[in-house]
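The structure's right below; bear with me while I get my questions together.
The other protein chains are all here in position, but one chain of the complex has been omitted.
Chain lettering (A, B and C) follows the sequence in which the chains are written, and residue indices restart at 1 in each chain.
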Amino acid sequence: MKIRVKVNGTLYEADVEPRTLLAYFLREELKLTGTHIGCDTTSCGACTVLLDGKAVKSCTVLAVQADGCEVLTVEGLEKDGELHPLQSAFWEEHALHCGYCTPGMLMASYALLQDNPMPTEEEIREGLSGNVCRCTGYMNIVKAVQSAARKMAGETGKAMGEVATSGTAAD
Amino acid sequence: MFPNAFKYEAPESVDEAIRLMTEYGYDGKVLAGGQSLLPMMKLRIAAPAVLIDINRIDDLKGWRRVDGKLRIGAMTRHSELEHATELFDSFPLLSRTARWIADPLIRNRGTIGGSLVHADPASDWGTAMIALRAEVEARGPHGNRLIPIDDFFVDTFATSLNEDELVVALHLPSPTGPAASRYMKLERKAGDFAIAGLAVHIALGSDGRVSDAGIGICACGPIPLRAARAEKALIGQPLTEETIANASRLVPEDAEPADDLRGSAAYKRDLLRVFAARALREIAEELHGKVGVQ
Amino acid sequence: MRTYEGEFTIDRPRETVWAFVTDPHKMGTCIPDLIELNVESENRFRTLVRVGVGPVRGKFDLTCELTVTEPGAAASLAIRGGGMGSGVDMKAEMSLSDVDGGTHMKWRCDAVVSGPIASLGGRLIDGEARKITEKVFTNLKNALNVLSKETRAAVAEKAASDEG
Partner (left out) sequence: MALPQTELRPMGKSILRKEDPRLIRGKGRYVDDIMLPNMLYLCILRSPYAHARIRRIDTSAAQAAPGVKLVMTGEDLAKMNLAWMPTLAGDQQMVLATGKVLFQYQEVAAVVAETRAQAEDAIQLIEVDYEPLPAVVDPFKALEPDAPILREDKEKKSNHIWHWEAGDREETEAIFRDAPVVVKQDVRFQRVHPSPLEPCGCVADYNSATGRLTFYVTSQAPHVHRTAIAMVTGFPEHQIHVISPDVGGGFGNKVPIYPGYVCAIVASMKLGVPVKWIETRTENIASTHFARDYHMTAEIAATEDGKMLALRVKTIADHGAFDATANPTKYPAGLFSIVTGSYDFKAAFVEVDGVHTNKPPGGVAYRCSFRVTEASYLIERVVDILARRLQMDPAELRLRNFIRKEQFPYRCPTGWVYDSGDYEKTLKLALERIGYDELRKEQAEKRARGEFMGIGISTFTEIVGAGPAHSFDILGIKMFDSAEIRVHPTGKVIARLGVRHQGQGHETTFAQIIAEELGLSADDVLIEEGDTDTAPYGLGTYGSRSTPTAGAAAALCGRRIREKARKIAAHLLEVGEDDVVWDGTSFSAKGLPGRSVTMKDVALAAYTNVPEGMEPGLEATYYYNPPNLTFPNGAYIAVVDIDKGTGAVKVRRFLAVDDCGNVINPMIVEGQVHGGLTEGFAIAFMQDIPYDADGNCLAPNWMDYLVPTSLDTPKWETDRTVTPSPHHPIGAKGVGESPNVGSPAAFVNAVVDALSPLGVEHIDMPIYPWKVWSILREHGIEE
């Protein structure tokens, strides 16, 4: 089936088998391997991306369902070579060890801050409860999201939404 | 992990969906939010030949009030109901239940209609719909019908829908007086299916006595169940320590739990009793002041 | 292993019931959701059955073998096979006794389900396996009940000729 999907601002057209999961489409067709796969039961959230602005587990969405949609992956967070505040916060707060859950955590955190720019610790823990990390024990991930929220609140004119829709190149 | 190969259909109207369901019959499977179906397909314990994806049917999304009832489109996502501030007052159980379903990412995708049709005994929505005395609006080739929720669930993963019928909406009666709700659930970990769960919806009459009591039981039988004895015991009574204790003891009597890895049947029954007492106490406290509750 | 059991009484003579349960052509049709029945010998048949619990849908290929433990009174049916990457092993034991105006049947089934279905279905499988097993015997009872006198006679004749 032919699909047209805008991923990180770039429009892609592809022919996919209906059973192709969005996660595999991103990884194997578009070579965006930042989106990871960690389980087979929709339990881990390593594959979290934004689909039309909502955080979803891309292993449990068909690529054909993304036809006509916009997808944001971890590779789309950086803007003009500059890290997104969440990315820098994850680095500064030591919110990752092996890094495998990190793209999913970043995307879930991104969605969380979009809906709730200044979440409490409990709200962050709830917001990230669909994402498993086996290394960090979550303490520093929570800290990083808080720190990013503070940074983003302090930054004017650098709204979250810009990243998602930037870029217009067609493929 | 990949699902089996299947034919994919994405109708844009309810009629088209029903036509496809009629055409494919047993081979066709409707894809709503997909958060239960797709994992089962990846594990290849479900292998439908045709997927009929109803995500593009706008008519199935959102909610509105119709004839004093709330009509919720089948494709309304869990997260939408979780955050629907305008429903917090009259239908508090919706948000209180939604936040217990799986995790935030799954809630962004999963739908209330899909959850009900899946008919898992641990369905949080099924449990809440029992408490709210919902009706399921199903449409088939020969028109619409309303199925009371008590007639909807037949068995584990089985509903009273015909093969060519699509759930299009839920209808919830509006509460008759001040109402309060609780959803209580114990999980082995966040996002797990319930060990046991309980949905309690109470409305009070002007005399401060219970005018409507709806209690749904989660994960304690082949389908979500109704605590009919406890409901009956509460109607017409004020919420007092005594009526609450009495009703709580009655809740487990309508449960049929099984022993499993999550705990023994006796444990689950007792959880229901504890949840009922906690829920009713909290509800009594919340409604205190709205009407003259002792 | 899971064990299920049950018993029922029907108003048919023991010989009729015995002839029925020991006839693969008859017994085979009591397997629920049967797609295909292939009688390979007088005590062995193969069935293809549709397994469907909600979205879990697949086909199981089952080989059934009947063993007479006590002619006219007790037999066992071993069912083995599987599908969807899973295995099923069942042994159903049936015993018949005469009661007033008919026959009493007691059955007991030991079922072992292996593979992903057993692993995944922790919350659900016990109830489902029980239902399917009970359905076999409900079907058996119903089939016996609807047997007309003529059919019963025909069965008895067939059984007799098979023995010959």
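Note that in this section a residue touches a chain if its C-beta (ideal position, glycine included) is under 8 Å from a C-beta of that chain, and two chains touch if they have at least 3 such contacts.
Worth saying up front: this structure is predicted, and the values here are computed from it rather than measured.
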Of the chains on display, those the missing one touches are A, B, C
Which of B:V66, B:A190 or B:I235 touches the chain that is not shown? B:A190
Selected residue (touches chain absent from view) among B:A10, B:L43, B:M75 or B:V136: B:L43
Kindly note down the residues of chain B that lie in touch with the hidden chain. 1-2, 4-5, 43-44, 103, 186, 188-193, 195, 261-264, 267, 270-271, 274, 277-278
Note that chain A touches the chain not displayed via residues 17, 19-20, 24, 27-28, 31-41, 43-44, 46, 73-75, 77-78, 83, 87, 90-92, 94, 96-103, 106, 124-126, 128-142
Where chain C meets the left-out chain, the residues are 1, 80, 82, 85-87, 89, 112-116, 118-120, 122
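Just so we're on the same page, only the chains that are shown with their structure count from here on.
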Where the centre of all protein Cα atoms falls, which chain's Cα centre is nearest to that point? B
Distance between chain A and chain C based on Cα centroids, please, to the nearest Å. 53
Could you state the distance in Å from the CA-based centre of chain B to that of chain C? 37
For chain A, write out the residues touching at least two other chains, lowest number first. none
At least two partner chains per residue is the criterion; list those residues in chain B. 43
Using the touch definition up top, name the residues of chain B that touch chain C in the complex. 29, 36-37, 40-41, 43-48, 118-119, 121-122, 155-158, 193, 219, 222, 258, 260-262
Can you name the residues of chain B that touch chain A in the complex? 1-8, 10, 34-35, 38-39, 42-43, 51, 53, 55, 79, 102-106, 108-109, 190-191
Chain A residues touching chain B - in the complex, by the definition given at the top: 1, 17-21, 24, 40-43, 45, 48, 54-57, 59-62, 64-65, 108, 112, 126-127, 129-131
